[in-house]
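Sharing a structure with you now.
Heads up, one of the protein chains got dropped from this complex, but the rest are sitting where they should.
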Amino acid sequence: MTSSVTGSVLILGGARSGKSSFAEALVTASGLDMVYVATGRAWDGEMTARIAEHRGRRGPDWETLEEPLALVDCLKAIDAPGRVVLIDCLTLWVTNLMMEERDMASEFARLADYMPTAAARLIFVSNEVGLGIVPENRMARDFRDHAGRLHQIVAAKAAEVYFIAAGLPLKMKG
Amino acid sequence: MTSSVTGSVLILGGARSGKSSFAEALVTASGLDMVYVATGRAWDGEMTARIAEHRGRRGPDWETLEEPLALVDCLKAIDAPGRVVLIDCLTLWVTNLMMEERDMASEFARLADYMPTAAARLIFVSNEVGLGIVPENRMARDFRDHAGRLHQIVAAKAAEVYFIAAGLPLKMKG
Partner (left out) sequence: MTSSVTGSVLILGGARSGKSSFAEALVTASGLDMVYVATGRAWDGEMTARIAEHRGRRGPDWETLEEPLALVDCLKAIDAPGRVVLIDCLTLWVTNLMMEERDMASEFARLADYMPTAAARLIFVSNEVGLGIVPENRMARDFRDHAGRLHQIVAAKAAEVYFIAAGLPLKMKG
């Protein structure tokens, strides 16, 4: 159960851009053991429905974990060759870290340090949120600053980066 | 009055990205009979001014139709070989369907079913609206979800897809 495809992947896109479907297709095509790490918390009915929809689409061949905060520890605990791990998504992780007032820079640095050492193939999905008008509220501005910084950090360590729009991938790196 | 260029086109872009101008240039260069289908309703002065500006730019060689809701019926009624139809824009159609509480999935499915059967060349213009911060109001979130789904559906059926920024096209498909 090995693959010629190695290295981490970052998949960026807007709302309903098809980024999760693209990521899942990449994972399924890899032939590796598939693990899904959900960072989202089902804090309302809208989110619960979205998580259930994604889970139904993936089917029973995936192992599913939920980890809203300790993402790097979670990834280290399941790291193994022959495994592909889909992390969906980085923006929800950022949201959760902010809610808990964690130190963002050190959390991001831990992820950056871990990425090149991973035996598993890591596929990160994230929302690009920085292309609209500057938000009026401070927390939203901080959120998009954190998300933007994290995207730069992960993209720098990733072997491939895709930008998805209308379900179509645009390769930005790799 | 035939053209070697066939298949539908989706042109995505942000506000004032030049997407309508790009679409109009594509239409003009086709040598086909030109029809413009406006989906927007002139519900205020800002919108009226924008519609008038677009109409003035196109000039008298275009046939112009206005159809805020029954887009697929409208396209079927005017369908003919040797004709190119510019639909401007899908996001306003989505807005109008939402206002009338139509079933979005079935409306989108009708368009998807029609597209491969069209004798006319269809050029769809639409706003990418999913790359900013998650909107606080529910209707805006629903709107960008609907728009995102529709873009994926139309892109899957289109022969060519372009993303426009600063007046410049980036080919994503075709």
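The first chain written gets the first letter, and so on, giving A and B; residue counts start at 1 in each chain.
Basically, a contact is a pair of C-beta atoms (placed from the backbone, for glycine too) under 8 Å apart; a residue touches a chain by one contact, two chains touch by 3 or more.
On a predicted model such as this, the values are computed, not experimentally measured, just so you know.
**Student:** Just to verify: which one of A:M47, A:A80 or A:M172 makes contact with the chain not shown?
**Tutor:** A:M172
**Student:** Among B:S17, B:T39 or B:Q152, which one is in touch with the chain left out?
**Tutor:** B:S17
**Student:** Using the document's contact rule, name the residues of chain B that touch the chain not shown here.
**Tutor:** Here the touching residues of chain B are 13-18, 46, 128-133, 135, 140, 143-144, 165-168, 170.
**Student:** Please give every residue of chain A in contact with the chain that is not shown.
**Tutor:** Chain A touches the missing chain through residues 10, 12, 14, 128-134, 141, 144-145, 147-149, 151-152, 154-156, 161, 163, 170, 172-173.
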